[in-house]
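With one protein chain withheld, the remaining protein chains of the complex are depicted in position.
So, chain A:
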Amino acid sequence: MASAMTAPGSVLKRKDSMASAPVREGDQLIVTPLGAGNEVGRSCVYMSYRGKTVLFDCGIHPAYSGMAALPYFDEIDPSTIDVLLVTHFHLDHAASLPYFLEKTTFKGRVFMTHATKAIYKLLLSDYVKVSKVSVEDMLYDEQDILRSMDKIEVIDFHQTLEVNGIRFWCYTAGHVLGAAMFMVDIAGVRILYTGDYSREEDRHLRAAEIPQFSPDICIIESTYGVQLHQPRVIREKRFTDVIHSTISQGGRVLIPAFALGRAQELLLILDEYWSNHPELHNIPIYYASPLAKRCMAVYQTYINAMNERIRNQFANSNPFDFKYISPLKSIENFDDIGPSVVMASPSGLQSGLSRQLFDKWCSDKKNACVIPGYVVEGTLAKTIINEPKEVTLMNGLTAPLNMQVYYISFSAHADFAQTSAFLNELMPPNIILVHGEANEMGRLKQKLITQFSDQNTKILSPKNCQSVEMYFTSEKMAKTIGRLADKTPQVGETVSGLLVKKGFTYQIMAPDDLHVFSQLSTANITQRISIPYSGAFSVIKHRLKQIYESVEPPIEDPDVPTLIVHDRVTIRQESENYLTMRWSSDPIGDMVSDSVVAVILNISREGPKVTAVAEVEKTQEETAKMAHKVVYSLLVSLFGDVKVVEEGKLIVTVDGNVARLDEKNGEVECDNDSLKERVKTAFHRIQSAVRPIPLSAA
């Protein structure tokens, strides 16, 4: 196995890469991030091996809009992709899917988990409504989303599916409801794509599973690089403390959070905290997302994708039926009097309700803004983490930033401890880092290289569109079954049979067993044609004997005159007027039959001219004489001066050089080597032309 990284900017288009790597093309495995390479956002990783192509995720970059937000789809030919696997519903993993399905030549199959699919639709419809871009910049509309829904197929955790020989299944990833890690198996080479994952169990989600098989390649997220999370309990305490103290000082708390996923976890925390603190009951918590309300049914239904804790709670009452949290439709319905806690989307404060509230509250130092998760580069949320003095409001004016800004991460991504433990457990020989900001990723890479220094582990962090090429010499194993396998052969014996390949499994079997072990069946075609012929049967026999070595009557006595030619074609004289010819279809049989037909037709046509009956009984001697004559005349035409010395001996004289040829064994005596060779070759050719074809092929 070897791996190499092509120079940045090298062209990736399939046909080109084929041309550049003619050797071992089949064994080459290519992984190319089309997005999320050294960045966070627009996750999309292309993978191809043995002519099978898989695309993982299909997201957009939240910091850009329009076409600029898409992954680099123009680097690939969408029509060649067999399977597209979407890990979870977040926009940076799923939001370019409608575009990819509806606006490109993609014609493969798409899979995601049940919960992901249910939320995907709600989330993207919302995204289309909320994103305020011009019509030209719209990547797709509501209709495209609905149409894409029909093309998306669902997969359950651990369920193994196979498409075109690509086998894949998924594991719980922990990140959000329905989040999955995909394991793909192509011809025995396994690739694990983690998507976003978390190894920590929280209030409602399970921790990511450790796959029971170690993959050959692990494509892993590196969002948090080498950072370490505080324990969950401490983070929760900080979170509730910040909110509690802000409120008790009469401030307002803004939590810009993504509508779905982590928000549900925060709401569970808040609801529980409120129910434990009666003094807070008069402080309203608003959840400004109609989307979340609509998604509640999904959260209630896919309870089986969550952890035991929440399932046990579900038995009593629905834990997502919040007591102290009320929905907020829009800023117009918001009665901003006194302290309150508002959770609003989007998480990056780009636009929408969270931004409106931010603009309203940012200059008051009593207020607080709690950023509860990872924020993408280029968004306002990222900017305010560094606590600048001033911020630009949506209307273009600047305002002082007086409100408190806290960054308490609840985003369920793995931290360094989890990543390192996860990889330690799996021990993949190749690790490809994606979904991480370049510096963060670089640090992680260094640290992992140190960690795995004593193993032969390759750690790569390709940029967008930069291909990673690896070679897997796969050993093709075939199973010989059925009659062919009655006994295991010894070294040196030959095995002949049908090699049947389905997907990536090979079987060798006898043709007769084909229908037993596959859905295919074999056939024998027997042909029987009747030929008008009224001449004597013996004439046919004579003529055929001139052509074929084996023209025999059948072993048992037939009722009518019968001949078997070349062991294949049976000719019967059914009546005075016609013959029938019967044989079993195969190329040689067809050829023989054609020549027999030609002979018979010729006899019929030349009818009266058949006078050479006397010649029929040619003796061996005569044949030899004839052959001798032919050889002589041909040699004369080639070399000119040829003399017959004695029986079977010829002397060829060319430019004074003399060669003696023995006609019986083809040996040549000559002083001149070149003449010797020429005569020898010529004689061999003549011989093979004159002598009849041996019957060995039968």
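Note that a residue touches a chain if its C-beta (ideal position, glycine included) is under 8 Å from a C-beta of that chain, and two chains touch if they have at least 3 such contacts; residues count from 1.
The rule is short, and it goes like this: contacts and distances are computed from a predicted model.
Q: Refer to UniProt and select, among "Glutathione S-transferase", "Cleavage and polyadenylation specificity factor subunit 2", "ER membrane protein complex subunit 3" or "Carboxypeptidase O", the name of the complex member that is left out.
A: Looking only at the record, the undisplayed chain corresponds to "Cleavage and polyadenylation specificity factor subunit 2".
Q: Looking at A:Ile234, A:Met427, A:Val495 or A:Val560, which makes contact with the chain not pictured?
A: Of these options, the touching residue for the absent chain is A:Val495.
Q: With respect to the chain omitted from the figure, which of A:Ile210, A:Ile529, A:Met626 or A:Ala689 is a touching residue?
A: Of the listed residues, the one touching the omitted chain is A:Ile529.
Q: Of A:Asp335, A:Glu475 or A:Glu647, which residue touches the hidden chain?
A: For the chain that is not drawn, the touching residue is A:Glu475.
Q: Looking beyond the chains shown, say which of A:Asn276, A:Asn456, A:Gln519 or A:Ser637 touches the absent one.
A: Going through A:Asn276, A:Asn456, A:Gln519 or A:Ser637 one by one, A:Gln519 is the residue touching the chain not shown.
Q: Out of A:Thr105, A:Asn312, A:Gln455 or A:Thr681, which is the one that touches the chain we can't see?
A: In the complete complex, the chain left out is touched by residue A:Asn312.
Q: Which chain A residues would touch the chain omitted from the figure, given the whole complex?
A: Chain A touches the missing chain through residues 114, 117-118, 121-122, 146, 149, 154, 156-161, 169, 212, 294, 297-298, 300-304, 308, 311-312, 314-316, 475-482, 485-503, 506, 508, 511-512, 514-532, 585-588, 597, 697.
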